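Apart from one protein chain that is not included, each protein chain of the complex appears where it belongs.
Our next item is chain A:
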Amino acid sequence: MQRSTSKGLFELFSSMRFAISLLTVLAIASVIGTVVKQNEPFNAYLNQFGPFWFPIFEKLGLYAVYNAGWFLVILAFLVLSTGLCIARQTAPMLREMRGFREHAREVSLRQFAHQAELPGGLPLGEQQARVAAYLAQQGFKARSDQREDGVLLAAKQGSASRAGYFLAHGAIVLICLGGLLDGNLPLKVQMWLGGKQTTGGNQLIADIPESARLGEDNRSYRGNVFIPEGRAANVAVVSLDDGILIQELPFTISLKKFHIDHYENGMPKRFASDIIVTDDATGESFEHTIEVNRPLEYRGVTMYQSSFDDGGSLLKIAGRNLAAGSQAPVLEIEGRVGETLQLNHPRFNYALELTGFTPFNVEDMGEGARAAEGAEGFTRHLGSGARATDDGRELRNIGPSFTFKLRDEAGQAREFKNYMLPIEQGGRWYLYTGTRATQAEAFRFLRLPVDDDGSIDTWFALRDIVFDPARRDELARRFAHTSFGDGEDTAELRKRLIETAVNTLMLFGEKGYESIGTFIEKGVPQAERERAADVFVKILQGLVWEAWQMTREQTGQAPLAIDEPRAAYLRDAIAALSDSLFYEAPLFMQLTGYEQVQASVLQVTRSPGKPLVYIGSLLLVLGVFAMLYIRERRLFVLLKHDGNGLVTLSSNRKAIDVDETFERHAAALRGLLDPAAPAPEATPRGQ
């Protein structure tokens, strides 16, 4: 009973049906991992799937499908099935490869699909000689069997096709085993047996406990080494599940310089790290440059250019006050990317997290493509594959930018991206600052117009006056005087204008254009709204122009005469004043200087399974070609003392070329054995 059960299991696991089912299951299981992004931080999954599904999917291992237990079990079954299949097939296959089946009886030969009569008449010895020579010349190996009524020549070729079976299927087993050695399994085993456990990512390397450290004797890992320029590292960080392990390396890597070269259009051209590797045991060291596609192997560890980051660039920042009504001095801030600085101020407390720095930003600043239609549109696509020069795109480096977060006391953070240099848009120049609440959003940009000196000082001075309640009256009074002069006759007009101007400033100081718009919608009948808006805009422009003159007076400069560029500046300045009320930060951080420090991220690996996988791959290719393209054929030629002979052919494939081959051989043999034909020249094989 037990014997038959195990025999049944053997039959099942080594069966084709089971193997095909496994291939299908494996294919479907693989799809999951391409749909659910793999190895993301667990928080991302929590956001994506919600609190109900997140733990269920985690249990199912959907965040690292290809390392999940059940997936490895499928692979193990595939190896088992293939292995058993090989075991089961070995004996019969070898018999097939070796044997000629020269004892086949005529009755069974007559069952073959491909069979043809051969002419008799020649003496048997002559027949046999001619056929044997033909078979040898055609690349068959043959064996003869004497019978009562004649002789059977059993010939075969292409037996190597069967060897292809062993190569290809053995290769699958090898590749799976090699892959297993290079996957997460060895790490997991060390965690179970060696008592290792992962730890959180946010701590100093020196603080990481021994239980999360892997020694140099670990033979299989894949980790990242982060090295800022001018610094060195001798450990790699290995990510596993939602934590990390520290892998100690037998050498120290120092980064001299990290290079990024760009093409003209801003695409990256080359990433390279100039490193010095120092052997910890011998103290020997050498220099090397690692590039993408050009890894370095040393002491069994392979190092790749994987990524890069900021290595703690020094940023010099001027923090300019944006809080309404207080004229705080410019805050001089200096910090490195990656640092968190405390901004303490009588009116606010913020943590400034410097998160990134980019020295170049290549953007398309063009006006967009001109739409071409019809024949013209078509001919534009003729010619070379080079980019057309008139396609409306204009790639430009718009200078350095940096990103930071401002976190308030409640822990709420907003993210910012500020450009260092003014950027041209439609002939005018602006300083851009972007802000967003979460990573999922795109940055919304505030653009501050720069004055004739290329600075934003004027705008800030304007802002100080326009949004200062204490100076509202003074500004309104001056505006009224400029508008109507000092005469007695205009006193009433002036009074009314001052009132309106103060109201306008109050409204504008709340939510900029938005509150003025709301005011008009509520208080002005539909028909007069447009005119009212016009009046408001005119008053605002007059007020801000007046404020501009006040700032010049304060610094002892001569008053300005209005002209078109200044009018344009005025419009931009007012728009920026309005938008700045939604900027949700107490300070505008202006980058005034930097010293870039880059960091390179190298991936370091040890893959003990690689040779197995590569050998397996080679065998797989050989096996597949042998199975598909070496055609196994058996030709049986039965010759008789008297009467007609018989030729039959068997093949392990049914295909049209089998029919063709048979027809060709049958025709050739008929010709050879025709008693009327002259004897063929004795041609040795190979000619």
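Heads up, the rule we're going with is that a contact is a pair of C-beta atoms (placed from the backbone, for glycine too) under 8 Å apart; a residue touches a chain by one contact, two chains touch by 3 or more; residues count from 1.
The criterion applied here is as follows: contacts and distances are computed from a predicted model.
A.B. asks: Going by UniProt, what is the name of the one chain that was not included in the view, given "Peptide ABC transporter substrate-binding protein", "Sulfate transport system permease protein CysW", "Ethanolamine ammonia-lyase large subunit" or "C-type cytochrome biogenesis protein CcsB"?
C.D. replies: The record for the missing subunit names the protein "C-type cytochrome biogenesis protein CcsB".
A.B. asks: Would you indicate which residue among A:Ile86, A:Ala116, A:Ala132 or A:Val624 is in contact with the undisplayed chain?
C.D. replies: The single option touching the absent chain is A:Val624.
A.B. asks: Using the document's definition of touch, tell me which of A:Gln48, A:Asn265 or A:Gln425 contacts the absent chain.
C.D. replies: In the full complex, the listed residue that touches the missing chain is A:Asn265.
A.B. asks: Consider the whole complex, including the chain that is not shown, and state which of A:Gln115, A:Ser159 or A:Thr302 touches that chain.
C.D. replies: Residue touching the chain left out of view: A:Thr302.
A.B. asks: Under the stated touch rule, tell me which residues of chain A contact the chain that is not displayed.
C.D. replies: Looking at chain A, the ones touching the missing chain are residues 16, 19-20, 23-24, 26-27, 30-31, 33-35, 37-38, 65-66, 138-139, 179, 182, 222, 263-265, 267-271, 291-295, 302, 304, 306, 369, 377, 381-388, 391, 603, 605, 607, 610, 613-614, 617, 620-621, 624-625, 627-629, 653-657, 664, 685-687.
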